[in-house]
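See structure below.
With one protein chain removed, the remaining protein chains of the complex are shown where they sit.
Read from first to last, the chains carry the letters A, B and C; within each, the first residue is number 1.
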């Protein structure tokens, strides 16, 4: 029986964890089998949940987020017969570990391009949640994409805050959106968990475009969300569950090539995406896969060539 | 000119951010003026935010939502009253408990009601409070100075914003010009004086706590159905505590409360609008801007406000015989 | 003459209050369609049924003892320190610096240094609100709330921009060296033949916390400083009459309070995570308020209340692990416990007093 450990945001965060939940649900619905899950409440529970599930015989144990890296490095060796899967971590060393990273900067690059093309004002916005490197990583790819389309474009970037409340403050998200609109932004990209709900809402209310993140959020405001930067956590989780205890270990990076990240195209945003946009995005995607375009990751040296944080 | 436009926008944002603070602050004012300390403002707002959004989502009527929000906040007020008035319990503990209760209950109920992870469905149409445009707002928006002030700053807020600001003179009037206000202030200063004057201390205090509940209810509904289009867990994000700070800052006076809330709103609006200020090469980290409203609050408090003396009987249950 | 025997006041009332809270919680559990009996069963076996469960319960309790003591000491001087959260964060920073930047030969010396550093940092963070309260009359409640926010921003800056190891995406410091690893209860108890669960994070900080309970008890009830703190807390005019300086007591009490809150970092940062992460305090500062209030600001009461909350935390984790009950249920249960044992205890006391009075009359 597989087990799934959600990160502190909770399984209904409308983005990262929810994507995992969707993947697991899809697997459960298809196979009719069940799985164990827990939403973490505190840091100390990370290790606790790992051990409890391992001892109860769950296999594989799928965990979410970089916060699990540290506990996994101590727990995984204690249960050599259990397979662990971790999303968003790529730097550990253990034989029974499947590490899945996503090239968020690549996906963000593509939505950045779309934002720049959709923008009439020449200013696009980025609203992050808590100011942590991962979110800067998103913002950095986005800015590079936007600048690739329009080198003169103005990218306004804001973080919601410095406490975990930053993930759940839609009011602040909303105000930031208004602030960015007043600075001229007419497309905003929200990478801010629950706060993003406020961003998308305000963008829709104020008549500008927004870009969702992680899951496909186009349906939240049909015709008003330009696209969503998909991070196929659901696929990663689904695949792992499907493979069961046979799941392959090692480090896997899911970029554009592996369809681990992407842009969401559906009926809800069909009218917003021009022919030109989709072809440009398609071309860029291919170029990135082929190595013709290199998108710089914020992690490389903790800074971004296209954006100052 | 561009500076002026920015200024208007910052002030506009200030008003939106100050409104929930102001409502909660006035709510606290009624309660604490009557001698019942209330650190449960946060919880009441949160509860109201949830129930207003939930009912608005289900019925499609924001007014029913507002009523539901007020009712839920009132229920928590009743609990606070029961604990601190009837059973003479510790008011701080009761407030802490109410905050926890709201944080847990909202998500729990939301989850078993909507199965959307402690969230309500998004509100649209009649489920939300929409901005009210003043007459001729469109027409005079181009007039310099006056135009933007009238049509952008003053016009275009939800009705709850205007209610919040109207509550300030109303509260002042009630407090200082009516019989009820006199008794309310007296019961917070010396309940025995009120009792021996033949007025029910318990009745007055429950009335105050109830008004507090209503105002917190409006504040919560404003967050979930006017500023936002739905409830998200913990969406009050500490505003109840900031309102409490504003109340102490204002020394429990209505006009000053408005000033304090506007100031807090302004500081937040400024911090939101001016992140990453670049001072000739030295970039001020975003964290500094994030903390700026709080730092400035401390500075102002230390520099200009002086000692705030709460209502004398505040926090103490009225006990005639032990 | 008392209205009621002491044991009834100290044992019976909290017990009945707890029962009421449990009863109401059971109703809530029923309402969301789960079985209360099973839930209680899970919580008790999960939190108290094994050394593993105890290990977690005690780990959480250790945190709450520190923050509860912090709030309690401030309460004795009639101050409401809501800033335990921020002070504990800063304590964490102190611990991290000591553990990361100094090569320690042995954990015991490192622990002493970490205690000193965490107390220093925690006290420093309480110092400004204390000074402002004492000298400028700025209300301690507001300033400590503000300092919580400022601490979070400061810590975020330190972790994201300064202390994060190169290339790590996690806003956290590097892992502390092996040398500063604190012995867990497993390691402590193994030599005396007790097989305590290896997995649980409870560590030697628990002893530090218990020691702190004793020290606070002795400080408050046995020393002259404690006498002055209590006197000032009961009556400021009285303190002035007795030559006790309000300024001095305000500042000293807050420094002690901040130091105690900071000390929490030895448990969660040094003992458990062995690195400093964002949000490592996880609201323990606020739980500390409830713990102090429920423990009636007495160290022994704080000790018991901390264990109760530790139990709720760990029992709740087990619930979340094995059932589909949302984690918020635990928050609701906590709220009910605080409500009934803390705010509504007169609801139980008043009828009981009547009962005992009646009994006594009957005997006479």
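Criterion: a contact is a pair of C-beta atoms (placed from the backbone, for glycine too) under 8 Å apart; a residue touches a chain by one contact, two chains touch by 3 or more.
We adopt the following convention: contacts and distances are computed from a predicted model.
Of the names listed as "DhaKLM operon coactivator DhaQ", "ABC transporter ATP-binding protein", "Multisubunit sodium/proton antiporter MrpD subunit" or "Cytochrome c oxidase subunit 3", the one that matches the UniProt record for the absent chain is "ABC transporter ATP-binding protein". The shown chains contacted by the absent chain are B, C, with contact judged over the whole complex. Within the full complex, the residue among B:68, B:164 or B:186 touching the omitted chain is B:186. For chain B, the list of residues touching the undisplayed chain reads 176-183, 185-186, 189-190, 192-200, 312, 320-322.
In the full complex, chain C touches the omitted chain through residues 1-3, 218, 222-224, 227-228, 230-231, 234-235, 237-238, 240-245, 353, 357, 360.
Everything that follows uses one rule, which is that only the chains that are shown with their structure count from here on.
The touch graph of these protein chains is complete, with an edge between every pair of chains. Ranked by distance of CA centroids from chain C, the top chain is A. Averaged Cα coordinates give chain A a centre that lies 34 Å from the centre of chain B. Chain geometry summary: the mean Cα position of chain B and that of chain C are 29 Å apart. For chain A, residues that reach two or more other chains under the stated contact definition are 10, 131, 162. For chain B, residues that reach two or more other chains under the stated contact definition are 118, 238, 287, 290-291. Residues 79, 82-84, 87-94, 96-101, 103-105, 107-108, 111-112, 118, 238, 241-242, 244-245, 248-249, 285, 287-288, 290-291, 294-295, 297-298, 301-303, 305-308 of chain B are the ones touching chain C in the complex. Note for the complex: chain A touches chain B at residues 10-14, 18, 131, 157-159, 161-162, 165, 168-172, 174-176, 178-179, 182, 194, 197-198, 201, 205, 220, 308-309. Considering their complex, residues 56, 59-60, 149, 152-153, 155-157, 160, 164, 166-172, 175, 199, 201, 268, 272-273, 275, 277-280, 282, 313, 316-317, 320-321, 326-327, 330 of chain C touch chain A.
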